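All protein chains of the complex are present and in place, except for one that has been dropped.
Just so it is clear, A and B label the chains in written order, and each chain counts residues from 1 on its own.
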Amino acid sequence: MRKLFLSHTTEFVLFAVIIAMSFVLGFATERFFTLGNAFDLLNISAVNIIFAVGLLVVLIAGGIDISFAVAASIVQYVTVLALERIGGGGWVSGLLIAACFGIMLGVINAFLIHRFRIISIVATIATFNVYFGLLMFFTKGVSIYNLPDWLTSRVILYEREMADGSWAEITLPVVVMAVCTFATWLFITRTTTGRQLYAFGDNPEGARRFGINIGAMQFIAYGWLGLMAGIAGLMQAHYAQEVVPNALYGRELDVLAAVVLGGARLGGGKGSVLGCVLGVLLVSITQNGLNLMGVSPFAFKMIVGAIILVAITLSSTRIGNLAPVFATRKSTDARPADKGES
Amino acid sequence: MNALAARFNAIFGADMAGPLAALAAVLIVFGFASPHFLTGATFGSVAFQLPELGVLALAMLMPILTGGLNLAITFTANIAGLTLAWTLQANGGIDAGSGAFLLGTALALAVGAASGLVMGLVIAFTRAHPILVSLSMMIFLRGLGEFMTRGGDISGFPTFIAPIGHGSILGIPVPLLILIACVIASHILLSRSKLGFSTYMIGSNIESARYSGINTRKILVLVYMLSGVMAAVAGIIMLARFNSVRVGHGESYLLITVLACFLGGINPFGGFGRVLPVFVALIVLQLLSSGLNLLGANQHLTTAVWGILLIVVMVLRWLSAKFIRLVK
């Protein structure tokens, strides 16, 4: 148990915070501890969790991506246009098309980063502007409301009427989210390629000396995020029942905050699917709780921002950092062999 | 050829080559493409549009030099603008006097400094990643602003404020004068002051700076405070230009400022980069915008072209590094 705690500190802390918050919210509001609310939470968080597990893979591989949310907007738009061309399509063709476009946009990032050795934040800030600018230019900012029927009709996989007459439902995005989460977990913890991504993010030079294909790592990581972004884009269109070109603008930073809150490290080599999901849930639960408590929606973001700020302050604080007197960096022996931050 | 290059580097600095080449290319291409480009009108519009983005880019510059990033600059600017707006409103709105304006400006700058202070303290003392710290500050400030304004505009300011956004002195737009003052101040601060020197040292290796007796925590806090103050200046300019304040004004500038810094040769990991190339890069971006505008493109296409420009410059840098290795 202690071992498990030590190896998953961030996850345990997040979990404890979520439990504590749930108790407070459970006592403060009547609705928080209901099945309906729990399902609502999942329905609301589904798209962000799909984005988050995709971004997690890129962060583990030592990169960062600012462009994925805008890429997802492009995927939404292009997929709907393509579906119109092929006469409507269905879930299978829709997901396939979205996945392909998503991967394509991700691969563009990987190409720039690998081929021209552009640092990932520079490359993806550039593609962020290119993607968004072109999308808004070609669409003229016009939304699509006329989506295929199958895409807009709600798919309810489980429902139950509650005592108060409301319905508790699990919808398609939640199932897709579960599949994406499981697939990502399987990929990064149970396949050799996934472990190579960790190794590459942890110590790129060490991985190179082991003959690991650096280019492949970049393409796989950004391709995976592209895939997830494509799927998330389609799910967002399904959930919102419309395609608005700038609907996802700004989402990239919210997701990034949640993923890093979940223990992924900017710089690579560290992060888990569980932590990532908990990070997104913590943010959702905060908003949900504030909503139930009748706090003005305008105050949500302020409180969420404050909570993240406090959380990272606490999680990064070591006693030694606050009071140098206690710092016992063993300067002569335990120098970590991991990469220098130059 | 080599002698020429050496002379160029001696006069402008090696990091000036990219931005100046881009400037020349933009002037030539658009000069031929549109007869209206090389006219006073273009430069007039650039002169009025440049300052907001420019001052925000300066606010982004110093944190990047320390190896960090300040993603909260645009909303810091908004909150600072709100502070000034409220001060004016509390003192009579349209009829507010210059005393209220000075008080409001001081408060706005103080608010900017305060946001930087909080971030700087967290970053300096907990070593949390600046991207994350400033990101949560950004989310917080955005929420705070939306909460206080309920998403609406605040307007109705005394008329003497308008010249800050629209007036000219000796034919030079006032906002441009403010920008130039900020550029000169930043340039001197970074190239000549102890704070600037320490900023570079921290950016490339914070531990070695600490071992050499540099007060790294103090410097980090000061850098983020200055960044906040600079963002507040941008907020005041925006207030005067739009004659209103709304949370979200200038939000799209955020990543453009990062783009401008990278275009200006700032090292993304910190430690290297100068103010003047960034200033030239900003002019290039704005000229590009005006030129495309003349050709009938809208702001969104411009955004895309800005992104492409950054990619092109990065690819050229990669090619030239490769070329230099080959020549050797």
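By definition in this document, contacts are C-beta pairs under 8 Å (C-beta built on N, C-alpha and C of every residue); 3 or more make two chains touch, one makes a residue touch a chain.
Rule of thumb we're sticking to: contacts and distances are computed from a predicted model.
The protein name that UniProt records for the chain not on display, among "Aldehyde oxidase", "Glycine--tRNA ligase beta subunit", "(Fe-S)-binding protein" or "Lipase", is "Lipase". Interface note: of B:R7, B:H36, B:R150 or B:K194, the residue touching the hidden chain in the full complex is B:K194.
Of the options A:N146, A:T191, A:Q241 or A:S296, the residue whose C-beta touches the omitted chain is A:T191. Considering the full assembly, B:I214 is the residue among B:V26, B:I161, B:I214 or B:I266 that touches the omitted chain. Although one chain is hidden here, its contacts on subunit A can still be listed: residues 3, 6-7, 189-196, 198-199, 202-203, 205-213, 216, 269-270, 324-325, 327-328, 330-338, 340, 342. Residue-level contact of subunit B with the missing chain is found at 188, 192-194, 197, 200-201, 204-205, 207-215, 271-272, 325, 328.
Assume only the chains that are shown with their structure count from here on.
Between subunit A and subunit B the centroid-to-centroid distance comes to 29 Å (mean Cα coordinates, whole Å).
The touching residues of subunit A, when paired with subunit B in their complex, are 66, 112, 116-119, 121-123, 125-137, 141, 250, 253-254, 256-257, 260-261, 266, 296, 298-306, 308-309, 312-313, 315-317, 321-322, 341-342. Listed in rising order, the residues of subunit B touching subunit A in the complex are 71, 118, 122, 125-129, 131-133, 135-144, 146-147, 150-151, 204-205, 251, 255-256, 258-259, 262, 268-269, 297-298, 300-308, 310-311, 314-315, 318.
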